[in-house]
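For chain A:
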Amino acid sequence: MSSWFYAIGENELIDGGKMPLSLEGNKILLIRQEGVFYAISNKCPHMGCPLSRGILDGHVIKCPCHDWQFDIRDGEFLSAREIKIPVFGTKVSDGRVFVKIYGAVQ
Partner candidate 1 sequence: MRSYWVCDGEKMDTGKRKEQLKVMYQRVVDPLGYKFSPDEEIVDFLLEQEVQLEKEKGNPFCPCQGLTGERDHDMKLVCPCIPFHREHYDAMKRCWCGLFVHKSVDDPYELQQISLKDLEESKNKKKKERP
Partner candidate 2 sequence: MKKVVMYTLSTCPWCMRAKKFFREHDIPFEYIDYDKADRETQQAIREDCLSHGEQMSFPFVKIGDDVVVGYNLNKYAQLLGL
């Protein structure tokens, strides 16, 4: 089961910006890049540091703790593709951004 949850208003995040959110108990990092919204887990799969404090460069985010780099589009760790951060679907409707969360109770 998955459902869409309202995250923020479209204008609340500028292009190239990122915003940590808590949605249904999930720590999520919402990113807007080249006009598209991406939602990934905010927890680095290495030792759990918050990626919201990392550096975004194009579609790659670098963890602030030990510089592991992830593609925000599919969550893949650039140095070992088997390791992924969870990614969530996003959609914009009527100027509102929604994030798709699996296993959430409606």
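How were these picked? Simply put, all candidates are chains of the complex that A comes from, given by their letters.
Some points to look at:
Please note the rule applied: a residue touches a chain if its C-beta (ideal position, glycine included) is under 8 Å from a C-beta of that chain, and two chains touch if they have at least 3 such contacts; residues count from 1.
Everything numeric in this text was worked out from a predicted model, so none of it was measured.
Only one of 1 or 2 makes contact with chain A in this complex, and that is candidate 1. Interface residues of chain A, counted against candidate 1 in their complex, comprise 45-50, 64-68, 77, 79-80, 82-83.
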